[in-house]
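Encoded as structure tokens, the structure appears first; notes follow it.
All protein chains but one are shown in place.
Right, subunit A next:
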């Protein structure tokens, strides 16, 4: 398993950023994500839980798909994003993003994990731009 992590500061308060986070997709930065749908959503003990289904265009290179399709028995990507008010400035928000990438059943599993991780890293940067883009939209009160 490969673990990748990054931190980023948004120059907006937490309330603004988390509202934008719910409305992150679709956006012009991550065009591979066609849309996102809610399957289930509940407030449990004051926590909001959502199950959502993301519809994407699969953008791995063809050779990787060809490898992973028939041979790989298991692969998984888990992501955790935490948005917190910035400890030094309540007008800012600190994002901590972690991805856990696991590929099993291939002799070159580690190599594929590295490729997936670098893709996640690039997409995460686009994701942060997308949040900024949504915030702009929210602030100009355009309908989401």
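Convention: a contact is a pair of C-beta atoms (placed from the backbone, for glycine too) under 8 Å apart; a residue touches a chain by one contact, two chains touch by 3 or more; residues count from 1.
Following the convention adopted for this analysis, contacts and distances are computed from a predicted model.
Asks: Between "RNA polymerase II subunit A C-terminal domain phosphatase", "TP53-regulated inhibitor of apoptosis 1", "Trafficking protein particle complex subunit" or "acetyl-CoA C-acyltransferase", which matches the UniProt record of the unshown chain?
Replies: "TP53-regulated inhibitor of apoptosis 1"
Asks: From the list A:38, A:108 or A:125, pick the residue that touches the absent chain.
Replies: Considering the complete complex, A:38 is the one touching the chain left out.
Asks: Per the definition of touch given earlier, which of A:32, A:76 or A:108 contacts the omitted chain?
Replies: Reading the full complex, the residue touching the unseen chain is A:76.
Asks: Spell out, residue by residue, where the missing chain touches subunit A.
Replies: 1, 15, 18-19, 22-23, 35, 37-49, 51, 53, 55, 73-74, 76, 78, 80, 100, 102, 144
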